[in-house]
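Left out: one protein chain. Kept in place: all the others.
And then chain A:
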Amino acid sequence: MPHTRKTADIEQQLLVEAIYRRYHYDFRGYAQASLKRRLHTALTHFNCKTISQLQHLVLHESTVFPALLQYLTVQVSEMFRDPEYFRGLREKVVPILRTYPSLKIWVAGCSAGEEVYSLAILLREEGLLERSLIYATDINASALQKAEAGVYDIDRVPGFTENHARSGGHTSLSEHYSAAYGRVVFDKSLRRHIVFSDHSLATDSVFAEVQLISCRNVLIYFDRQLQDRALALFHESLCRRGFLGLGSKESLRFSSHAAQFDEFVPGQRIYQKRGEA
């Protein structure tokens, strides 16, 4: 059995290397355990017994990699996930954001866009959306398309609405979408302030100076080295005393960048870049 396990680990590493060389998507720094779970789900879908078989398909069948990418990257989020985080942004960070004449915000790893629209609605409620530009980035083109469309199943809306209210929202969420045919579509007027773009935290570099970065439940999928790379990018991209928001169970504690940030909203994983240099 241990032999089988080791073989599967080797196959996983080789597949990830093959994907990188052939398609320039870099999963080499991803945390192994969840990647393995996703690959095993994919094996069933592609009717493969081993990861080596899947690797053969990935290299030789051009339709397979885009389909596999959906297994490797799509995260499931929801609007205003962890309402206390958004309350922290609203009550503690927004008053400082107000002092800037224009705002740039980066939602890194935006997946299907739930967090992006949450932020846009929050900014609108606080009267800041008109002077804001939100960069929403992900490596998954199909997730970006979904994010750009801003269409969600209507049965998810009660959860969104409850979260929104608990985040301190002072409009009704329904003011920001229209419903039809079992789905809701978020306002185009929100989208005017969002730029959706392909960007990889594993291989790309900084593209703008921003005042706030929200990157939640993305770093948990990275190993420590890749986490450090992403955090270095964030540090470089943030303006002096800019803000970084992480997922509620993500911490800078195990990172080599811990000393470059101060905890700004204790308990909510909202950090502020230190002033010096």
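Note that in this section contacts are C-beta pairs under 8 Å (C-beta built on N, C-alpha and C of every residue); 3 or more make two chains touch, one makes a residue touch a chain; residues count from 1.
The rule we apply is simple: contacts and distances are computed from a predicted model.
Look at the chain that isn't drawn here: its UniProt entry, checked against "Multiple sugar transport system permease protein", "Dihydroxyacetone kinase subunit DhaK", "protein-glutamate methylesterase" or "glycine dehydrogenase (aminomethyl-transferring)", names it "protein-glutamate methylesterase". If you put the hidden chain back, the residue from A:R22, A:H45, A:R98 or A:K249 that touches it is A:K249. In the complete complex, the hidden chain is touched by one of A:W106, A:F196 or A:Y221, namely A:Y221. Only one of the listed residues, A:Q55, A:S77 or A:Q272, touches the absent chain: A:S77. Residues 1-2, 5, 31-34, 36-38, 75-77, 217, 219-221, 224, 227, 247-251, 253-254 of chain A touch the missing chain (whole complex, contact as defined above).
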